[in-house]
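As you look at this complex, bear in mind that one protein chain is not there, while each of the others sits in place.
Chain IDs A and B follow the sequence of writing; residue 1 opens each chain.
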Amino acid sequence: MELRWFHVVLWGGLIAGMFLLPQVVSNGTLRTLIFANYLAVFAISWDVLSGRTGYVSFGHPFLIGIGAYTTAILTKRFDVPVEVSIPLAVLFTMVAGLLVLLPALRIRGSYFALVTLAFMELLYQLVQVIRPDLTGGTRGMSGIQTLTRGAANGYYLSTALMLCIALSMWLLMKTRLGTALAAVGMNEESVRGSGLSTTRLKAFAFLTSAFIAGLGGAFYVHYLGSLAPRAMFDINFLFTIIVSALLGGTSTIVGPMIGAFFMTCLLEYLRPVLPGAERYFVYGAIALILYMYQPKGLVKLVQLTSKA
Amino acid sequence: MLQILIQGLLLSGLYALIAMGFMLIFSIGRVLNLAYGAYLMVGGYTYFWVSQSLGMPKLAGVVVAAAVGVLMGVLKYSLIVRTLRRDHVAVEIATLMLAVVAQAGIVLVFGDSSKVLLPIVPGVLNVAGASVTCNILVAMIISWAILLGLYVCVRQTHTGRAMQAVSMDAKGAAISGIDPDRINLITWGISGALGAIGGVFFASYTQLSPSMWVAPLIISIAVVIVGGIGSIIGTLVVAHIVGFLEVIVVAELAPELRGVFTMLLIICVLASRPQGLFGREELH
Partner (left out) sequence: MSAALEVSGLVKRFGGLVATNDLSFSLQEGESLGLIGPNGAGKTTVLSQIMGELRQDSGTIELFGQEISALSTSRRIQAGVSRTYQIPRPFGDMNVAENIRVGLMPDDIWKLIVSPPDAERERELALSVGLAESDLLRTPSELAMGDLRKLEMARTMATAPRVMLLDEVFAGLTAGEVAQISELIQSMRKDGMTFLIVSHDLPALEPLIDRAIAIERGIMIAEGAFSEVMNDKSVQASYLGSV
């Protein structure tokens, strides 16, 4: 898509609006939006890997969790300052990303998705038993240092983080590299047949995805101040990430963003009608129907309606 | 030692029963039904509702559960799988969504807290110093009976051979006058029933809870992937590997680590030998 002047104006207005929001809305709404921001970061991370290259990851919480746990343990148990622990967490997550890459060199499709699911469950179980003095075992950790005080500041930080990641990914995916990654998703053999090393391209996608997941996970845990294995390595969490990316529209940057905000707001608006976990029933049903009807997501739906 | 052997055999029988329905779908349609765990959950809850809330006979509970399982399988095939057939990953994502919906539905109807199922067959036997709960023993016997029946069916009956044919080559089967759609529908129905019955026993082995579907799904995946797609014997053997691993780990290491080796098994086998240990692509 060509970048026109009104796109710039529109985005400028939207971003300005996002930063002015704390002046008008309640703290409760802000907390919801903070979650939406982090969810958008996770969904973008998922999409860089799975949406583009077609290696569908069912274990993204694995990567996010490694980032979150690394920085939580470093700051709480070893008094490492966050300026050091967050970069270390990102680095660790990228190493874990390479670990997930190994099976991707041999298998794809369903099998790969299953391996990632197994990675997630494996970490879930290991975290609870190996060195519970460090990880906090089944109960997790609390009292983790927070970066900001108050909902407004947390909101500014998460919005800035999300927009930075979205913008840099948008710029990156506009380059030929973005085209090459999408080509891997369409036909890996033909990419090899065009003289490109798919291993290198895949490694790049895995590392980038892990980078974003680690960064998002680390900031998220420093916002929450606590961490529980059941909430982190949860199929519902995974479901929310994947559905955000899918509903918004894969292989785009705005897609996962829109999806994340749509999903979060949907959950929030259902709260008065359906308190408790039943919301997932309506939420899941809407997601399922939308997915069956338009697998390419809301972005595609908007494009189609505006064309018609 | 004897305790481990007996417990291992019992648990493995249960796992084989659970994994069988998952394996059937995978070998016929190459579809990973991630909502398979939901059959078990819904089966378990249906049994609970019929036999414990309504107070009807236990057998009626099992039959109704199986019927609900068949219905779920058939509906899922006709509404989701047939629509998304061209794209396996899309089916997986859709079935994962469905599983989350089913979990929320269970919470909606039965509430969040877990429920304890009364054993289907009460009592404890004492075998050479090792105690064996009759319930699991019956589960194992039924599991073996179903497996044997399935093995014979696939090999001997017309429908079973048609299933084999579809699993080898759906197009070729269609040319030979088999309606792959009908065979798929039957298979999804059988798979649903197996899942639901497995769920009744699984629930009475552990307990009923809205998140109970994850563990058996992972076990099914492990057994089917490691055993090799479509191999009934492979499924049986690997169910025993997984079952014994778990029993040994719980007895000798730590109960919390019970699933770790199952995960490692999935990762290692898939990364090194994607076709599984008993790898054949078609039902046999």
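Throughout what follows, a contact is a pair of C-beta atoms (placed from the backbone, for glycine too) under 8 Å apart; a residue touches a chain by one contact, two chains touch by 3 or more.
All values reported here derive from a predicted model rather than from experimental measurement.
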Missing-chain contact, candidates A:7, A:200 or A:271, resolves to A:200
Where A:177, A:228, A:270 or A:292 are the choices, the one touching the absent chain is A:177
In the full complex, chain A touches the hidden chain through residues 172, 175-177, 179-180, 182-183, 186-187, 189-198, 200-201, 204
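The criterion applied here is as follows: only the chains that are shown with their structure count from here on.
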Between the Cα centroids of chain A and chain B the separation in whole angstrom comes to 32
Per the touch rule, the chain A residues reaching chain B in their complex are 54, 56, 58, 102-103, 106-107, 109-111, 113-115, 117-119, 121-122, 125-126, 128-129, 138, 235-236, 239, 242-243, 246, 276-281, 283-285, 287-288, 291-292, 295
Counting only contacts in the complex, chain B reaches chain A at residues 30, 32, 80, 83-84, 87-90, 92-94, 96-101, 103-105, 107-108, 112, 210, 214, 218, 221-222, 225, 254, 256-257, 259-260, 263-264, 266-267, 270-272, 274
